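One protein chain is absent from this view; the other protein chains keep their places.
And now, chain A:
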Amino acid sequence: MALLYGLIWRLLLILVHINRALVSWVRVRLRSWIGRLWERAIAALLLPLALAGFPDHQKKLNHNPDANAVTGNRAASRRSRWLSDGRSLEKLPVHVGLLVAEEEPSYTDIANLVVWCMAVGISYVSVYDNHGIFRKNNSRMLEEVVRQQQDLLGVDGSKYNVEVLSNSCDKHQHYVVSCRPTVKVLSPEDGKQSIVQAAQQLCRAVENKERSSKDISVSMLDVLLRESKNFPDPELVVKFGPVDSTLGFLPWHIRLTEFISIPSHRNVSYEDLLNALQQYGSCQQRLGQ
C-alpha cells in the first residue's frame, strides 16, 4: 500500500513540474507573440505618419553621420519612458532587494535589473545570493553594472552614478553615501551574522561595565544594525528562482517587506520588473492596525 502511495506521490510531483513548465512556456510564447504583434501594429500606424508628416526630421536622421546621436536618442527615450513608468506607479519602493535563489547567476541580467531599478527612480538596490557569490565577485558586478548603464542609459548615464558598497572593511571601496542611487552587494554574513556581531558588541560593553543588560532595547539594536548598512529597510524583495525561501536574507530588516517572485533572472525583461513593481504598488500595509 505504501508503495502505491509513493508512486502516486511521484506522479503528482511530475504533474506539478509539467504544469509549471507549460505555464512558463505559454507565458514566454505569449509575450513574444504579443510583442511582435505590437511592433507590427506600431510600425503599420506610424510608418505613413513618418513618411508624410516629418520630412525634416527624416532628413536630419538620414544625414546624421554620428551613430551615437541615434543611439543617444534611443537611450534618452528609454530613460524618459522608464522614469515616467516609475512616476505612474501608485507607490515606488525606496529600497528594492534582488534575491537570486538560482545556481550560477548571470551578471548581465542582474546588472540590467539594477540599472532598470535606478532608471525607474528607486534609490537603493541590493543584490543577494545565499552562496555569497556576488560578494566574492564584487568588482565584476560593478563593472557589469557600469557597462549596462552605458548600454541602456547612454553616455549621459553618468547622472546615475552607481556606488557599490561592499564590506566596510574594504575602505577603498566604501564611499560616502549621497542621494545618488546606491547599489549594495549582500551575502548571508549581512544577515544573522551581523545581528550576532551587534549582540557581541553590546555584551562586550556589558562585560566592561559600560552598560547594563536592562539598557538593551529594540531601537538600540536597530541603530547598531543600521550603522554599518546605512540603508533603509527593503520595502520590496524580488525573488528569482524556484526556491520559496528568503535563504537568510537580512532577517532583521525584512519585517515589513513584500515578497514578489519572478521565475528566473536569466533573460529577465523590463516588463517582468515593472509587473512586480505594479504588484507592489497595489499592496496595502495596515501595520498591525
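As a convention for this text, a contact is a pair of C-beta atoms (placed from the backbone, for glycine too) under 8 Å apart; a residue touches a chain by one contact, two chains touch by 3 or more; residues count from 1.
One rule holds for everything that comes next: contacts and distances are computed from a predicted model.
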Complex member absent from the view - protein name from UniProt, among "Protein YIF1", "Alkyl transferase", "Phenylalanine--tRNA ligase alpha subunit" or "Vacuolar protein-sorting-associated protein 36"
"Alkyl transferase"
Touch with the omitted chain, as defined above, among A:N112, A:T182 or A:T246:
A:T246
With the missing chain put back, one of A:G97, A:G121, A:G154 or A:G191 would touch it. Which one?
A:G191
Options A:A75, A:V100, A:I254 or A:V268, residue touching the unrepresented chain
A:I254
Across the whole complex, the chain not displayed is touched by chain A residues 1-2, 5-6, 8-10, 12-13, 16, 101, 130-131, 188, 191-193, 195-196, 198-200, 202-204, 206-207, 211-214, 216-218, 220-222, 242-249, 251-252, 254-260, 283, 285, 287-289
